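Data first, discussion second: the structure below is written as C-alpha cells.
Here the complex is missing one protein chain, while the rest keep their positions.
Each chain carries a letter (A, B and C) given by its place in the written order, and its residues are counted from 1.
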Amino acid sequence: MAVFQLPEWMALAPALIMAATALALFVFDSISPRSTSRSLLAGTAAGGALVSLGVAVWFTVAGVGTPTIDGGRGEIEPIHGLVVDQLALYFMIIVAIVTALIAVASYDYLAGHTYQAEYYSLVMLAATGMSMMAAANSLVTIFIALELASLPSYALVAILKDNRGSVEAGLKYFLIGALSSAIFVYGISLVYGATGHLYLEDIAAVIEAGEADSYGGLLGLGILMLIGGFAYKTASVPFHFWAPEAYEGAPAPISAFLSSASKAAGFVIAFRVFTTAFPLEATRELIGVDWTLAFVILAIVTMTLGNFAAATQNNVKRMLAYSSIGHAGYALIGLAGLTADGGELVMGAAMMHLLVYGFMNTGAFLFVALAEHWGVGRTFEDYNGLSAQAPVACAALVVFMFSLAGVPPFAGFWSKYFLFTGAIGIGSTAMLVVAGALVVNSALSLYYYSRLVKAVLIEDPLPDRGVLDQPVGLYAAIIVAAVMTVALLAGFGPIADAATDAAAAALA
Amino acid sequence: MAGTGTFSYAPAIALFPLVAFVVALVFGKYMPKKGAIAGIFATAGSLLLSLVMFAAVAGGEVYHETLYEWTSGDITSQVGAEEIEFTFGILLDPLSTLMLVIVSLVALLVHVFSLGYMNAEGETGLPRYYAELGLFTFSMLAFVFADNLLMAFMFFELVGLCSYLLIGFWFRTRSAPSAAKKAFLVTRFGDYFFLIGVVAIAATFGTVAFAGDDSFVTAAETAINDGTQLFGFDARTWVTITGLLVLGGVIGKSAQFPLHTWLPDAMEGPTTVSALIHAATMVAAGVYLVARMFGYYALSPTALAIIAFVGGFTALFAATMGVVKDDVKQVLAYSTISQYGYMMLGLGVGGYVAGVFHLMNHAFFKALLFLGAGAVIILMHHEQDMWKMGGLKDKAPVTYYTFLAGALALAGIIPFSGFWSKDEILYDALIVGLEEPVILAAYAMGLVAVFFTGFYTFRMVFLTFHGEPRSEAAEDPHPVGWAVKVPLITLGILATVVGLANLAPIAKLLSIDITFLEFWLDGEYGAIEGLTYHEYHETVPFEEGYISSETVTMLIGAGVSLGLALAGAFTAHTLYNVPEPSRHMTKLGGAYTVLRSNYYQDEFQVWLAEGVTQPIARAADRFDRTVIDGTVNGVSSISLFGSSRVKRIQTGIVTNYAALLVAGFIGLLLVLGLYGGWF
Amino acid sequence: MTVAVEYYVLLSMGLFCIGLFGVLTRRNALMFLMSAELMLNAANINLIAFAFYHGNLTGQVFALFTMALAAAEVAVGLGIILVLYRNFRDVDVTVPTTMRW
Partner (left out) sequence: MMIEILIAVALVGALVTFVAPNRIAGKLAFAISLVPAVLSLWMFTAFDGSGNALLDGTLAFESQYEWLQLGEYSISWFVGLDGISIPLVVLTTILVSLAIMSSWTPIDDRESQFYGLVLFIEANLIGVFSALDFFLWFIFWEAVLIPMYLLIGIWGGPRRKYAAIKFFVYTNVASLVMFGAFIALVFGLGDSVTSFALPEIATAMLNGGPDGFLGLEGTTLTSVVFVAMFLGFAVKVPVVPFHTWLPDAHVEAPTPASVLLAGVLLKMGTYALLRFNFTMFPGQVETYAVPIAAIAVISVIYGAMLALAQTDLKRIVAYSSVSSMGYVILGLIAYTQFGVGGATFQMVSHGFISGLMFMAVGVIYNATHTRLVTDMSGMADRMPVAVGILIAGAFGYMGLPLMSGFFGEFTIFFGAFGAEQLPYSQVFTSLAMFGIVIVAGYLLFALQRTVFGPYELETDYEVGRAPLHDVVPMFVLLGIIILLGVAPDLIFEMITDAVDPILNGGEL
C-alpha cells in the first residue's frame, strides 16, 4: 500500500493538514483582515478538515496501527512522544468529522460577522491540538497538545466580543481551565517525581519494575491530579462547572465543537495515559487502590448530575450542555470498566459512543445554531411547533434527540447499549451499580429529550413567528449529521470493529 | 349406524333458519312481509325434516354423527385420556327428535302469528325481527341436536344472545334494553357455572360427548365404579360438583330460583317472542339439557335431590307471585317459571318421562297461552292490564276458547294435556318422597303450587274474558286475522289432545300399553345405547315407596292434585267471575305487598349490582387512580424535584465553581486515599 | 551541599496551596489569573527539583514548555479579561452571573 512509501512523519498528516489549514487561514487573515468572503474561508476550513478526515480514514484502512501480525503496518512513532496507531487515527477521524461539520455550519452562522478568518483559523488550530492529543503518548506532548486545543477554544467561546453571554462563558471557561491545567501540570510533575519519566511507556516500565515503590502516595496524588485534568477536558464532575455556561454562552457551532470534538480529545488522552502509563495491577500494588474506582465514582456522579440538571432546563442549549455532561459520564464507563484482563469491550463501546456522539450531539447543537440563526429564541417554548415551518430540520432534530436518548432505530442505540452491555459484562458489583445508574439516567434523559421533540413536533406553533429561511450550510451539516446518525445503525459493524480493535491494541 | 341416508339431511334442520336469518338481514328490507316469508318457509322446512327424522327414529333408526372437528389437542385428563376432540355433531334419538319437532312447530306457528301480530301492526325494524327469530331458531335447533356438551353450551349461549336481542327489540324505549340486559346478565351468571362445568368435565374425562362409549357419562360411571380420584375428590362427589356446576346454566336459562328474576322482565319483548323463546323453547333449553345428560345426573343422588328441591320450591314460589299480577303476560311469565319448576321436580326425582312429557305439553299450551295473550293484546289495542279488559269472551270466541283450552291444560284439569304430565310428575315425586324426606318436601311444595296454579290461571281467564268490559278498548276490540287464528287453533287442539301421548294413570288402571311417550323415550322404537328411560331408571339411586299399593298411591296423588287444581279454579271463580271484580288485596294483608314486589328478589339483585358491585368498582377505580397511578407519577415528580434542586449548585459565580471543584477533588482524594490507605 | 528533594516538594506544595488560596478568594480576574500562574510555577519547581533528583533533563525541558504555555495562557486570559471589562465595566469575576442553574 501507498502508506509504505510515505515518510514516517507523514503519518501525522491528519493533524498536520489541520495545522496547515490553520496557518493558511492566518496568512489570509493577515493579508485581508476585513475579508468576509465566507464561502472561501468556510470552504478552506471544511476542505482542510475533510482532507484530514480522508487521510485518517485512508490510513486506518491501509492498516496503520494494526499490529503487523494482523497484516497491518503497525503503529508509527515519527517523533518521540507522538504515536500514530488505531486509537490515534480513530479519534483524529472523530475530530475531523466534527470540525468539518461545524466549519460548514459556521458558513451561515457567521454571516455578517467580522474577523471570520480569525474564527476559522482558531477552529483549525484547536482541531490541530485535538488531533495531536489523539497522537500524543508522552505527558509533555499531551500537555502541549492539550493547551494547543484549549487556548483557541477560550478565544472561540468569547469570540462574540460584544455579547455578554459569550464573554462570560469565555471567562468562566478560561478561569476554570487555568485552574485545571495548573492542577494537571502539578499532577504531571508529581508523576514525574515518582517515576522520573514523562514518556508513558517508560512510566509504565518503572511502575512495573517496582522502582517507584517508595513514592506510592506521590504517584497516587499525581494520578488523581491527572484525572482532574482529563475531567476538565471531558467536562466531567467535579471539573464540569465551566461546561453549562461555556456551551450556553458560546456561539452554537463552537458549543458543538467543544462538546463533541474537545470531549473526545479529552477522552483519548485519558484512554492513552491510563492504558499505557498505569498498568492496573502494578499501579494498584503501588498506590493500594484501583484507579478505575475513581472513574467509577466520576462516571456515576457525572451522568447523574448531568441528566438530573438537564431534566428541568428551560433553555434548550443549556439542556444540551447538561446532557453533554451526562454523556461524558456514559463515556467514562469506558475507563471505569477497564480491568487487568481486557475490558476492551467497554472501552471500545465508549469510543463508539464518542464517534456517534460526534454526529448526534453536533447535529443537535447545530440545530440550536439554526434556531439562533432564525432568531426564534432559546427556550423550549420558543421552539414550539417549529416542525410546521421547518419539517426537515425538525425531523433531523427528532433523530438527534432519540439517538441521544439511545432509542432505536438510531446509532445512539448501539453505542449506549454496548456501553450498558459492556458494563454488565464486566460483572463486578461496581460496574453493576454503574449499569443501574445508566438505566436510571436513561429513563430521565428520555423525559427531557422527548420534551424537546414534544416542543417542536407536538406543541402548536407560536403565532407571531416570521418566515424561516433555509441556510444552506447549516442545513447541509444538520442533514449530513442526521443521515449519518441513522445510517450508522445499519453500518455499525466497521465502527464497532475499529473501536474494539483500537481498544484491544491500546490495552495490549 | 343405519339410516344415514335420511339423516344426512339432518343439518338442514338448523341450516334453513340460518339461511332465513341471512336473507332477512340482507334482503329483508326489499322483501314482501319484510322477511317473514323466508322465516316461514325455513321453519316449515325444518318442521318437515324434523318430522322425517322423527319418523326415521320411530322406524328404529338413530343417528349419531360427528360432522366437523372444531379443534383437538393433547391433554392429560384425570381418567387418563391423552387427547381430546371438540367437535360439532348431530345426535338424533327419541328425545332430540321429539324436541326438534316441538321447537320447529312452535317456531313455525310463531312466525305465522307474527304476520298478524307484527306486520299487521306496522312495526318498524321487521327485517331485524325476522332475522333474529331465524337466528334463534337456528341456534335452538342446533342446541337440541347437539351431540356433545360443548356444542350444546355454544348454542345455549347463542340462544341467550337472540333472547337478548329480541327482548330489546323495541330498543327505543328505556325498559326493553334494560330488561334485555338483565336477562342476559342473569343467565350469563348461570352460564358462568355452566362453563366451569363444561371445562371441568372436559378436563376430567377428556370427552364432552353425550352418547356412546366415549361419552363422559360412561367415563364417569367407570370412574365411580373404579373408585378413581378426580381432582382430589372421590369420583361421585366430583360428578356431583360438576353436575351442579352445569346445573347453574340450567337454573339460569330455565329461570329457576334464584335466577328466575329475568323472565318476568323479559316480557318487555314482543309477545310472539315471549311465546317462542320465553315459554316454549329457550327456557326449555335448561330442562332439556338436564334430560339430555340425565345419565350423568342419575349418577349423583345429591344433584338429583337438589334439582328436585329447587324445582319444587320454584314451582310454588313462582306460582304465589303469579297470583297477584295485573299484567296478563306477567301472570304467564310466573306460571312459566312455576311450570319449569315442575319439570325440574320431575327430572329430579328420576321421572325422566314425566319431565319430558310435561316439557312437551307445556311447550304447546304455554305457547298457546302466550299467543292467546298476544291476540288479546291486539284486541285490546296493546293494553296488557287485565283490569282494563273483561268481556272479551263473546267478542273473540276463537281466542277465548283456545285460550281456555290452554288455561285448563295449565291448571291441570283432566283431561287436558297438562293434567297428565303434571300428575305423573307429582306421582313420581310422591313415590320417591315416601322414602326421601327432602323429595317429600319438594313434592309438598309442588302440590301446594297446584292450587295456586289453578287460582291464578282462572283469575286470568275470568278477568280477561268474563264480566263486563272495563275499558273502551274492551268495548270494541281490534279484530284479529287468520294469521292469528290459525296458530291458536292448531295449538289449542294440541294442548287438548297431546296428553294422550302418555296416559300413565289409565294405563296402570286398565293395564294397557298406551304410555307411548314412555315407550318412545325407552327406545322401544329405537334409541342410542345408554340413553333410554329404563337405563336411567336403573341408575337413579332412589328407593320408591307406595301407600298400600301402586294404584292406590297413584289415585290418591292424582285425586289430590286434581282436587287442589279445581279448588284453585273455584276460588278464582268465586272471586273474579263476577261482573265487577275487585282486587281483593286486603284478603292477603301484608303478604300482598310482598308478593306484588316478588319477595323483593329484584330489589335484592339490583342491590347486588348497584349496592355492592358498583361501589367496589368505584373504590377500585379510586385506588387505581390514587395509589397505583400516584406512585407512577410520584416517581417522575420526585425526580423532577430533585433535578430542580441539583441544578442549583451551578450558582453562576465562578469562584464558587473553583471552590466546589476543589472540594470535589478533595472528596475524591479522600475516598481513594481511604481505600488506598495513603494516610 | 544539596538540599533533599523533599524540601523542594514541600516548597512547591506550599506555593501550590497559596495559589489555590488565591484562586478561591480573589475576586479580581487578574489576581485569579496570577494565582493560577503561581500554581503552575509550583509545578515547575517540582519538575526541576525532580529532574535534578532523577538526573535526567526531561523535567527541566518540560518546565520550559510550561512557562511558554503559561505565557500564552496569560495572553489569551488578558484578552478575555479585556472584553470582560468592556462588557461588564468590571474585572470582578463574580459579577458576570447572567447564566446560572
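To be clear about the criterion, a contact is a pair of C-beta atoms (placed from the backbone, for glycine too) under 8 Å apart; a residue touches a chain by one contact, two chains touch by 3 or more.
Given the structure is predicted, the values throughout are model-derived calculations rather than measurements.
Although it is left out of the displayed model, the omitted chain contacts the following shown chains in the full complex: A, B. Considering B:Leu158, B:Ala444, B:Leu555 or B:Ile649, the position touching the chain not shown turns out to be B:Leu158 (whole complex).
From the options A:Gly43, A:Gly63, A:Pro78 or A:Gly425, the residue with contact to the chain not on display is A:Gly425. Residue B:Phe184 is the one among B:Phe113, B:Phe145 or B:Phe184 that touches the chain not shown. The chain omitted from view is touched by exactly one of B:Ile75, B:Val552 or B:Ala663, namely B:Ile75. Across the interface with the omitted chain, chain A contributes residues 344-345, 398, 402, 407-409, 413, 417-418, 420-422, 424-425, 427, 429, 432, 435, 439, 442-443, 446-447, 450-451, 453-454, 457-458, 489, 492-493, 496-497, 500.
Seen from chain B, the chain kept out of the figure touches residues 69-71, 73-78, 150, 153-155, 157-158, 161, 168, 171-174, 176-178, 180-181, 184-185, 188-189, 192, 195-196, 199-200, 202-204, 231, 609, 613-614, 616-618, 620-621, 624, 628-629, 632, 636.
As a working rule, only the chains that are shown with their structure count from here on.
Taken as a graph of touching chains, this assembly is complete, with every chain in contact with every other. For the pair chain A and chain B, the distance between C-alpha centroids works out to 78 Å. Chain contacts: chain A has residues 171-172, 175, 179, 183, 244-245 touching two or more partner chains. Across the assembly, chain C contributes 23, 93, 96-99 as residues in contact with two or more other chains. Interface of chain C with chain B (complex): residues 20, 23-25, 27, 93-94, 96-101. Considering their complex, residues 139-140, 143-144, 147, 151, 154-155, 158, 161-165, 167-172, 174-175, 178-179, 181-183, 185-186, 188-190, 192-193, 196-199, 218, 244-245, 248-249, 318 of chain A touch chain C. Residues 171-172, 175-176, 179-180, 183, 216-217, 220-221, 224, 227-228, 237-239, 241-242, 244-245, 287-289, 291, 293-294, 297-298, 305, 308-313, 322, 444, 447 of chain A are the ones that touch chain B when the two sit in their complex.
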